[in-house]
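Sharing a structure with you now.
With one protein chain withheld, the remaining protein chains of the complex are depicted in position.
Up next, chain A:
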Amino acid sequence: MKSISLFVERESFVHGIDPITKLYYILFAIIIPIILPSFTISAICLGTSIILLIFAKVMRKTLPVYSFVFFVLITVVIIQGLFKPGNETVLLQLGPVAMYKEGLQFALTIVFRVTNIVSAFMILVLTTKPSDLVEALVRKGMSPRIGYVIVSVFQIIPEMMTTMSTIMDAQRSRGMETEGKLLVRIKAFIPLLGPVVLGSLINTKERAMALEVRGFNSRNPKTYLNEEKTYPNSRFIQAVMLVLTVCAVAWRMFL
């Protein structure tokens, strides 16, 4: 069964940072360019994230995500450069089409904003095992029942995908067409989806009973299967990020 998460198991210092600190880093990478809106600051934030991704040895895994994002960003650059309201200064004239300076500047802001946020999230997603993140959050006070719900998604989806491929083969062997005109393809949607959905919904009843028998609703404090991991640097990194944020606010207000 194929896992759906993008997590990559590697040995690196980024993998050794605790998940909560990585969450703070996402917040940090989003807030700093809002406090100090300049291209230099955005570029520094983006650069930091990319350096961390390189150190985590996961750069290759980021390429599919980046290529999707860049595909959309190219259309942003073209559309804003050509049509943004308030375009005045012509930068580039190609026959009848003109690219404008204001639109391109605005598009550049968006390019930085999007790549910045996506990179910060990828540090969390590519270097943190989902179950570690959930466990860290539960230790911080999240309800263990919600924790169970999140972790079980990572089990249920591969299970449902296996059922799905069985059903797809079964329906095809009965002559269902999955290619051709739009109407043919739309008609195929229900016979594919229906059995998986009904089956998995009905299974929830058994799952609920199995959980209740095992004390899922018990009010006693829950214990953990794994011992709590200690992360020596997390305090320090969080403090540095806090100081930098305060400095950024001060910079914005007094300079």
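Throughout what follows, contacts are C-beta pairs under 8 Å (C-beta built on N, C-alpha and C of every residue); 3 or more make two chains touch, one makes a residue touch a chain; residues count from 1.
Here is the rule we go by: contacts and distances are computed from a predicted model.
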{"item": "Protein name (UniProt record) of the chain left out of view, among \"ECF transporter S component\", \"CbtB-domain containing protein\", \"Aspartyl/glutamyl-tRNA(Asn/Gln) amidotransferase subunit B\" or \"FAD-binding oxidoreductase\"", "value": "\"ECF transporter S component\""}
{"item": "Omitted-chain contact residue, chosen from A:Val149, A:Ala170 or A:Val243", "value": "A:Val149"}
{"item": "Per the touch definition above, residue among A:Ile20, A:Ile44, A:Met59 or A:Val114 touching the missing chain", "value": "A:Val114"}
{"item": "Candidate in contact with the missing chain, chosen from A:Ala43, A:Val72, A:Val90 or A:Leu242", "value": "A:Val72"}
{"item": "Absent-chain interface as seen on chain A, which is shown", "value": "4-7, 65, 68-69, 72, 75-76, 79-80, 82-85, 106-107, 110, 113-114, 117-118, 121-122, 125, 130, 145-146, 148-150, 152-154, 156-157, 159-161, 164, 168, 178, 182, 185-186, 188-190, 192-194, 196-198, 200-205, 207-209, 211-213, 216-217"}
